[in-house]
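Have a look at the structure below before the remarks.
Removed: one protein chain of the complex. Kept in place: all other protein chains.
Note that the chains take the letters A and B in the order they are written out, and that residue 1 is the start of every chain.
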Amino acid sequence: MTTEALGAQAGAVSGDARLLEVEDLHVEFHTHDGIAKAINGVDLHLDEGETLALLGESGSGKSVTAQAIMGILDMPPAKVPKGQIRYRGKDLLTMPVEQRRQVRGPEISIIFQDALSSLNPVFPVGWQIAEMFRVHRGMNRRDALDAAVGLMQRVQIPAARERVRAFPHQFSGGMRQRIMIAMAIALDPAVLIADEPTTALDVTVQAQIMSLLKELQEERGMGLLLITHDLGVVADVADRIAVMYAGQLVETADVHELYRAPAHPYTKGLIASIPRMDMKGKELYAIKGLPPSLLRLPHGCPFHPRCAWAQDVCRSDHPDLREIVPGRRSRCHFAEEVIDD
Amino acid sequence: MTEVILEAKDLKKHYPIRSGVVRRTTGHVKAVDGVSFELRAGETLGIVGESGCGKSTLGRLLMRLEDPTEGSILFDGVDMASAGRSEMRRLRRDIQIVFQDPYTSLNPRKTVGDIIGEPFDIHPDVVPRKGRKRRVQELLEQVGLSPEHINRYPHQFSGGQRQRIGIARGIALNPKVLVCDEPVSALDVSVQAQVINVMERLQDELGLAYVFIAHDLSVVRHISDRVAVMYLGKIAEIGTDAEIYERSTHPYTRALLSAVPVPDPTTRGTREQIPLQGDVPSPANPPSGCRFHTRCWKAKEICSLEEPALIDRPDLGGSHRSACHFAEEVMMTTSRKG
Partner (left out) sequence: MTSNVSETAHALEAGPEGGDTDAVRTLKGDAWRELRRRPLFWLSAVIIAVLVVMAVFPGLFTNTDPREAFLGRTRESPNSDAWFGRDVQGYDLYARVIYGARASILVGVLASVGTALVGSLLGLVAGYTGGWIDALLSRIAEVFFAIPLLLGAIIALTVMRERVSGYFMIVGMVVAILVVFGWPSIFRLMRASVLQVKPNDYVQAARALGASPLRITMNHILPNALGPVIVVSTINLGVFIAVEAALSFLGIGLQPPTVSWGVMISDARTAIRSSPHVLLFPAGMLSVAVLGFIMLGDSVRDAFDPKSR
């Protein structure tokens, strides 16, 4: 079934709902040492054909968000005490299991950072791609394999027909990533989540993979949710950016606006700490301190211990994510000052 | 011009490939295949390249953690590649290493004080026993950590802090050269900046020379005085940072630079894109002639026949050397922004 047909089916249920919408998501991890609040109220939305970048460092909760959307968190120790994840208006978290399986995979798919551990080492790559067609579309083996070859060619794997029987370890890192992409787009998903897809790759291969993703997105009108910490990659491909820190969104903006004038001290600090040629020899701006422990989040603004603008109100009042200009939101009491600085 | 303290000459490291029941040697992985460069006192030489280029192996060769198959490493008048055991021990005080992975570079069962103090146990004449604890605390302060934490264990520190502990261990013996093997690659962006600042400050304070091996071109650019670009075991181009980043003369360097994403969305669509096709060839079977010719858009017939030497090309002068038959044609005239 094509995306349009399924979409029409879902659309018939809920009018013109957004493609993907996350509302007030909370995720906790119950550990021996206490409850780690990995995600504390995240709102996101993604439309067809747009690229939303979820930017953050380790521990910010960006990967956990992706995994929650895909439903691959281990529960326990994870728990989702609150929140909704709506695909075309229907909440994935409360959907019956059978229906969920028809959405996650065919409609929403994901590619991971490490292709080597995401691919099964004992099966040929063609077989693994073909499995998508065999299981979800009921194709027979030969047709599925042909479709797999076609996909491999689409993702620019040279000599696809010969290599369809090769094993994952016989490919280079970049090629394996392409195989993962082939598997992910096999069933024409409407949403593609890319969790740090290029972090483990060389820079030239990274460029190839990102341009392939962009091509595929335009060709199929997919919504792309890009999870990363790389400010350079984001500047190249994203339409909108959501910055995460300590499990919350601290800023959302259109990509040009964000780089031109960040509205949150954390974003500002991140952009300033990238080495630049025109600042050579001078000390790099470094955000002092470390991210907070998710077991013991600070009172007030989670960023205040490291913030250059911190005032008393930051230590006591937790700022809301508020709209400062249309289309831009920031979780900072002094967002306007930060922009102008 | 400051003196040359380290000189690598035609370094090679070939790993034999053994196959078959009798384990015959059927070939060699030429991880490093003829690398030469000079390092001056107090300068930072950045070594960049992608996976398989041999930069990590080069780092291990410089530390004599592996023996070179061929070539020499002249340090302090001695050829490290062939030095004896006791001579190496003496030399090891002057050249030390910082590793990439903050989680495996520190012994999890030793305290931070023991880890940083180990150099003094191995070389007891550097600091008298009574002053060792004080010296370790000084080192902790120098890298920006609290000296009170001397009895803590590595797992109680974050990644960036662990890297600093590794740096403290590296400078404990007051070396002249510090080989840094991807020291910030495993760290978050905000922490990277902290550690880079520490390293630059130490360099100023102690007059250290760095061999900075990395794959992140922006970081290398920031910290290096000179840069060498490696491809498949050889240096493709070497020069000052301005020469490499703004006036590159090797097609690979240009392709590499064009692939680096720039954190500035206004440059979208305006930058030169040189996409490289295919994969890096296997180091066990490098292409004939110029190793890059199979992926090079400027390749002509001579490129597959004759390997270009890494030499000063006419019109370049100075210490900017390039291994390309057509270096002059490739020279970029437009300057590039970071």
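Here is the rule we go by: a residue touches a chain if its C-beta (ideal position, glycine included) is under 8 Å from a C-beta of that chain, and two chains touch if they have at least 3 such contacts.
Not measured: the values here are computed from a predicted model.
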(request) Specify the residue from the set A:Q67, A:S109 or A:Q177 that touches the hidden chain. (result) A:Q67
(message) Given that one chain is not shown, which residue among A:P81, A:P158 or A:G289 touches it?
(response) A:G289
(message) Touching the hidden chain in the complete assembly: which of B:S82, B:T104 or B:S319 does that?
(response) B:T104
(message) Considering the complete complex, identify which of B:F157, B:F212 or B:Y231 is in touch with the unshown chain.
(response) B:F157
(message) By the contact criterion defined above, which parts of chain B meet the unshown chain? Give residue numbers in ascending order.
(response) 60, 63, 65, 88-89, 92-93, 96-97, 99-101, 104-110, 115, 118-119, 122-123, 145-146, 148-149, 151-153, 155-159, 161, 166, 169, 173
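Definition applied: only the chains that are shown with their structure count from here on.
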(message) Based only on mean CA positions, could you tell me how far chain A sits from chain B in angstrom?
(response) 32
(request) Write out the stretch or stretches of chain A touching chain B in their complex. (result) 57-58, 158, 172-175, 202-208, 210-211, 229-236, 238, 255-256, 259, 269-271, 273-280, 283-288, 290
(message) Using the touch definition from the top, list the residues of chain B that touch chain A in their complex.
(response) 50-51, 158, 160, 188-194, 196-197, 200-201, 215, 217-219, 221-223, 241, 245, 255-256, 258-268, 273, 275-276, 278-280, 336-338
